[in-house]
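Written below as structure tokens is the structure these notes are about.
One chain of protein is taken out of this complex; the other chains stay put.
Moving on to subunit A:
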Amino acid sequence: MTELNITTNPENKAAVVSLLFQLADDDFLYSFRGSEWLGLAPHIEEDVASSSISQDSMGHAAMFYQLLEELGLDNADALAHLRPAKERRNSILVERQNGEGYYMDVPKYDWAFAVVRNYFYTAAKKIKIESLKNSSYEPLANVAVKVNIELYYHLLHWKTWFAQLLNSTEDAKQRMQAAIEQVMKDFGDVFSLGTEGEKMVEIGLIEEEKVLVQRWKEQLKPVFESLNLSIPEIPASPAANGRNFEHTEDLESAISTLSEVYRIDTAASW
């Protein structure tokens, strides 16, 4: 395979950059939402397990930001902390707050929402990462191989929770059903590749959206069937597409928390 030309082809480079931002911003926010749960999970074992997942995911975000830094964009920390919401490419799903209340006060987070969001997101991420292992952009393909190893455990973890809660009390089932509905409302842009999507597919960065969606459905199918559920529909045209910089207010407040200390002095070494 010939090496992908990104040095003299600005369109190719723009596509790579866009995709990397989608991946980096997704995991950055996903990890943040996970870390807000720290100390508040349903039991201590879960706290340890899910904080390990948040930590891995922050590690993935760091690797993607690092690839952007290597492409000559700003340094990874500035990219992660300083870009305003209107420059972010993450999906709406990961920016959504965990539930009522700010994590510094006394939040009332919804574990059903956490389980469904994390399971569906992780399943989607795994499909994308599998595709990225064959990306024409080699540095990304290499990172995908590393990320993929950890994803196996993340997916297993959330799948177990998902099945367990849907197999228990009526109360739990109802909460989970409501969570599935809520999560699916925000699922419209998870697989979207944004305005540069066609270019990404054309130059072999990643496979096209509908192929990825189909795989996601196939993967979830046996789990849903065993629980007597039908696979929920992904909204065809989402109200907002995070890949194209459309976001909710939840993202603004998330970024201001994430960058509170960094912004005190962006030139300082912390």
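Everything below uses one rule, namely that contacts are C-beta pairs under 8 Å (C-beta built on N, C-alpha and C of every residue); 3 or more make two chains touch, one makes a residue touch a chain; residues count from 1.
Rule of thumb we're sticking to: contacts and distances are computed from a predicted model.
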Name under which UniProt lists the unshown chain, selected from "Anti-anti-sigma factor", "RsbT co-antagonist protein RsbRA", "ABC3 transporter permease C-terminal domain-containing protein" or "Phenylacetate-CoA oxygenase subunit PaaA": "Phenylacetate-CoA oxygenase subunit PaaA"
Touching the absent chain when the full complex is considered, from A:Ala14, A:Leu155 or A:Ala172: A:Ala172
Where the missing chain touches subunit A, by residue: 32, 35-36, 38-45, 47-48, 51-52, 54-55, 58-59, 61-62, 65, 76-77, 80-81, 103-104, 106, 108-109, 111, 164-165, 167-169, 171-172, 175, 257-258, 260-262, 264-265, 268-270
